[in-house]
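Structure first, then comments.
As you look at this complex, bear in mind that one protein chain is not there, while each of the others sits in place.
Our next item is subunit A:
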Amino acid sequence: MASKIPEKALHLIINAPRVTLNSIKPLPDSYTLKVRQRRSRAKGGQSGRGNKGQGQRMTLPRLGFEGNNTPFYMQMPIEPYYQNHQMIDLGRLNTEEPIDLNTICNTGIYKIKPNDNEYGINLTDEGADLFTSRVNVEVQWAEESTIAAIERNGGMITTRFYNPECLKAVIDTQDHFRKGLPIPRCPLPPQDALEYYMNPENRGYLADPSKLQEARYALAQKYGYEAPDYSMDRNPALFKKMKDPRQIFFGLSPGWVVCLKDKAIIKPKDEDYIQYYQS
């Protein structure tokens, strides 16, 4: 059986319109449509703009303006909550090392403003049901359910205070070292916060270590999970690392000056300085 395609093609050519001036058209991008002038009887006169005023004179204010009172879109304050940061899941934080404020600020996607009286991180319990990572985390404030969520996955959480000077050093460490400032000695928290940080139930850094075990067990009983056993962990070194109450960086003592250019650490020799930083 002969193919019908040549026949169809011939049929198309025979019945195609003749090439004339009105049957050809340039490519769409090469021409622009002319604006239609509204010239008929109905569209003339004020041309649909009304009489006098801002409407006719093209002096209307911007969209959303409400006559100089605070417009609707400016009534609500900006509260930039961090959503979908997923620092652990996306590998920005290493769970095999202790996580503290310094580590979180080093990711570059979390900002703290000490000048706005912000003292650090308050770890909320949002997503507590989905959390499955084993971490050693140090924050500034944590609720009971947050502590439970972390400990039931075998992790450890401590709450720790930084004063504004230490906070600046912790948030932007490079800037602090570039200025040639020594590592500050962190003072005790103020009176109203001291109670919080000395309470083992809040996992405060100044709490009695022997009471911490009890608090962990009590919380495990309350929330219904097995209390964490850090000594039997596959990486006990993770939980052994600890910071002194005056210390703000792991492995570095207060009073040291870190010179980034020479890649050296300058330690104080003067007796007064040594005594001050050791106290």
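Just so it is clear, a contact is a pair of C-beta atoms (placed from the backbone, for glycine too) under 8 Å apart; a residue touches a chain by one contact, two chains touch by 3 or more; residues count from 1.
Convention: contacts and distances are computed from a predicted model.
A chain of the complex is left out here; the name its UniProt entry carries, from "Exosome complex component RRP41 homolog", "WD40 domain-containing protein", "YEATS domain-containing protein" or "Large ribosomal subunit protein mL62", is "Large ribosomal subunit protein mL62". The residue from A:99, A:123 or A:149 that touches the chain not shown here is A:149. Screening A:45, A:108 or A:224 against the full complex identifies A:224 as the residue touching the chain left out. Residues of subunit A that touch the chain left out of the display are 125, 128-129, 145, 148-149, 152, 185, 188, 206, 208-211, 213-214, 217-218, 220-227, 229-232, 236, 239-247, 250-254, 277-279.
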